[in-house]
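The other protein chains are all here in position, but one chain of the complex has been omitted.
Let's look at chain A:
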Amino acid sequence: MATTDNEVKELIKREYEHGFVTEIESETFEPGLNEDVIARLSAIKKEPEWMLEWRLKAYRRWLEMDEPDWAHVGYPKVDYNSISYYSAPKRKEDMPQSLDEVDPELLKTYEKLGIPLHEREKLAGVAVDAVFDSVSVATTFKEPLAKAGVIFCSISEAVHDYPELVKKYLGTVVPQGDNFFAALNSAVFSDGTFVYIPKGVRCPMELSTYFRINAANTGQFERTLIIAEEGSYVSYLEGCTAPMRDENQLHAAVVELVALDDAQIKYSTVQNWYPGDEEGKGGIYNFVTKRGACIGKNSKISWTQVETGSAVTWKYPSCVLRGDNSVGEFYSVALTHNFQQADTGTKMIHLGKNTTSTIISKGISAGKSSNAYRGLVKFGPGAEGARNFTQCDSLLIGDRCGAHTFPYIESKNKSAIVEHEATTSKVSDEQMFLCRQRGIDPEQAVSMIVNGFCKEVFKELPMEFAVEAGKLLEVSLEGSVG
């Protein structure tokens, strides 16, 4: 493992150096953050005046804020002035020209995950040739989407083409000053996704950032805004199902979901950023703010996440259940290995009558990692008849890891009912014995047991995602036994 890790590390380093030298200067900003940088960023993206104002407002708020330190994670402080806040996409010539140039270890992983060949190229950052040209792929799907009236584009395009919608909803769920990382994102977000589902439309296909090629190389600060009008339905998949060797250190995204009357949004994430090496060096800091607002009656927002990557994860997909009878769901599997640290969970804020929420969280820690569930369930005074069920289970593999649970439960309404359960266990010797006895090798046995442990969450994922998520766990757990 050590040698392959070195290879990977070298690869990362090589890519980085390569990119650094050949990048045309005007395309990458000097490290540092100030109002000029934001103005330049906004100018490059040809944004209207109001957008720049919005960004600057967020930046000014950010300056007054302190980086949160309450999460159960430890990491060296990020110097926000040593980061470059705009980097143009790499030019084709700088990227590996074919799969032969890509690290074989990376390819092996893709093979294990069962990713089709052409997808592998894309994931490895191989310059896409004519057949898989981003434009053509995008247009193939754009047609049926346009027919249904669905708007699915990058947020930069949306700022130009649908300013009314963006103005109306951007920042309504996650305000600029919501938290440190959200404010930073609001100031400097590079790009992201915009989805609008009109009234009564059931989106004909599952949308994914993957379909949009420009999103495959999204920067550190992406911003997603999904609006589901009355009676509409959309299922959105985010993330990358293969290890993405990314040299970025900080990833601070914001996702906002808005569900109006009777609308449903299903948001699935499989996150597998580079988790750092076995010594805990490198890796992504994943500081993400995700929140959905069930504004309308009978609306529903469902978060499903499988988190296996990142060195440090700080992420709490939340639901604000404002509309009566609205439903929030959160299904999560978070796996940490080696020196990874995760502090993740959800917030369910019940404001409307008869709102219900379900939280199923499965944390798996292996190696020397630390995995924390932190959740808030809150019933406002008006949450008549509201109901929550929470279950968070932790599984420990090895005696040097940590599993933590920090649930906050607040109730101001007597008719609201909340139930919270949590358990912690390890892969039991009996289970292992049973599998070993039947000729299953220990690594496979652990992976089977872990898959069983996560089943409740995996069944919520769209089909092909679920299969990949299972395999992803297998890959991530490699080397955790024996």
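The criterion applied here is as follows: a residue touches a chain if its C-beta (ideal position, glycine included) is under 8 Å from a C-beta of that chain, and two chains touch if they have at least 3 such contacts; residues count from 1.
The criterion applied here is as follows: contacts and distances are computed from a predicted model.
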Chain excluded from display, named as in UniProt, from "Phosphoesterase", "Sugar ABC transporter permease", "Sarcosine oxidase subunit gamma" or "Fe-S cluster assembly protein SufD": "Fe-S cluster assembly protein SufD"
Chain not shown: contacting residue from A:Gly32, A:Pro48, A:Pro175 or A:Gly402: A:Gly402
Option from A:Val37, A:Met348 or A:Ala416 whose C-beta touches the chain left out: A:Ala416
Chain A residues that touch the omitted chain in the full complex: 64, 66, 70, 72, 379, 381, 394, 396-426
